[in-house]
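Supplied in structure tokens, the structure appears directly below.
Only one protein chain is missing from this complex, and each of the others stays in its spot.
Here the chain labels run A and B in written order, and each chain numbers its own residues starting at 1.
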Amino acid sequence: MSDDHVYMSLAEGHEDNARWAYGTGFEDPLHGVSTAVPDGVDRAELAELCLALADDALVSAQRLGEWTTRAPELEEEVALANIGLDLLGQARLLYARCGQVDGTGRGEDAYAYFRDADDFRNVTLAELPNGDFAFSMARLLVLASWRLAHFELLAGSADPVLAAIAAKGVKELTYHRQYAAEWVVRLGDGTEESHRRMQAGLDQVVPCLAELSAAHDAGEAVLAVLAQVTEAAGLSLADVPAAAAGAGRRGEHTEHLAPLLAELQSVARAHPEATW
Amino acid sequence: MTSDKHGWPLYEVFVRGKRGLNHVHVGSLHAADDTMALTHARDLYTRRNEGVSIWVVRSEHIAASTRDEKDPFFAPSADKVYRHPTFYDIPDDVPHI
Partner (left out) sequence: MTQAGPPSADDAPPELQKHFDDTIARDQRIEPRDWMPDGYRRTLIRQVAQHAHSEIIGMQPEGEWITRAPSLRRKAILFAKVQDEAGHGLYLYSAAETLGAERADLTERLIEGRQKYSSIFNYPTLSFADVGVIGWFVDGAAICNQVPLCRSSYGPYARAMVRICKEESFHQRQGYELLMTMMRGTDAQREMVQDAVNRWWWPSLMMFGPPDDSSPNSARSMAWKIKRHSNDELRQRFVDMTVPQAEKLGVTLPDPELRWNEERGRHDFGTPDWDELMRVIKGDGPCNTERIERRRAAHEEGAWVREAATAHAAKQAARAKKGAAA
């Protein structure tokens, strides 16, 4: 039938299934990339970096997962899940790389499910509870901008695997940053209530830049984004603190990480011998 | 339309799945403005497939022909994509699912 035909021709345009969130036909970002660690790369340093970046992504994805069925509109359900899935994907690739280079040969689940809070190296901003949508968007804007700046550098890493992971991540993070920036502007400019909430969310996030800058100095990149977005949103930007040695990267966390992990790890730890 | 009561306005979404094809209507969504409509369309209808081209347009801005121009019933609504009745009272009785 002709109406079906028009419709199906669209579907056929996507036969690779790339538009489905999962299924077959995933493009493997590491296809053809050698997993050998090049000479001159410090394995311990590389492992430490991969672990920290993976923990940031996993903890962020967990928080985004908590928005499921609670988002302010159905279209945002889809968007927040896309971002969560991107970060979960980054975490898995980074854990896998960590296991290849730290000498333990551990798989992704060993890192995610069988380490305690003080073994996690994520920045503490990622583990804070979701708060309202304004806080979540302020946090996403800062974390995405900061991670994007880092990934842009890492796309040129001497380690080909990390470089490939970062190159893929750059595209994803660019979108996350845009999504968050649009919402910060909307909420800042929208109504009195949204402006008040957005300002409060931003004020809560900005002090955390000290820890982020210590973990990775993104230079002016994050500040430039924040300045541009807050101006468009009619928000004021509090004084950005100087870099201060980050607690999260040393395994010192807020009281919020342990319960987050308890939930994340509950089933896996109840059945340590199980296969899923 | 007062958006507070009705939610965000309705947009129609057209997607070109790959080069060489026309944009095809794939459905609709709600968004507060064009920017958000494009973001939502990309998330919902293309799952962020790179290289896909998307058009969005406010449903109320589409003019549509009727399938039978002689039909007087359609004359008043010839400028709408859908014949949006102002309100359809849907019976709320328990259905079979």
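The definition used in the following text is that a residue touches a chain if its C-beta (ideal position, glycine included) is under 8 Å from a C-beta of that chain, and two chains touch if they have at least 3 such contacts.
What you see is a predicted model, and the numbers here were worked out from it, not measured in a lab.
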Identified contact with the non-displayed chain, of A:Glu66, A:Asp102, A:Glu152 or A:Asp203: A:Glu66
Candidates A:Arg197, A:His216 or A:Arg249 - the one touching the absent chain: A:Arg197
For chain A, residues in touch with the removed chain: 1, 3-4, 7-8, 11, 20-23, 58, 61-62, 65-66, 68-78, 81-82, 84-85, 88-89, 91-92, 95, 108-109, 112-113, 133, 185-187, 189-191, 193-194, 197, 263-264, 266-268, 271, 273-276
Contact set of chain B toward the excluded chain (per top definition): 3-8, 10, 27-30, 32-33, 36, 44, 64, 66-68, 71, 73-74, 77, 80-85, 88, 90-92, 94-97
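We take it that only the chains that are shown with their structure count from here on.
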Centroid distance [mean C-alpha coordinates] between chain B and chain A, Å: 33
Sites on chain B touched by chain A in the complex: 7-8, 15-18, 21, 24, 26, 29-32, 35-36, 39-40, 43-44, 46-50
Contact footprint of chain B on chain A as seen in their complex: 6-7, 9-14, 18-21, 73, 75, 78-79, 82, 171, 175, 178-179, 182, 186
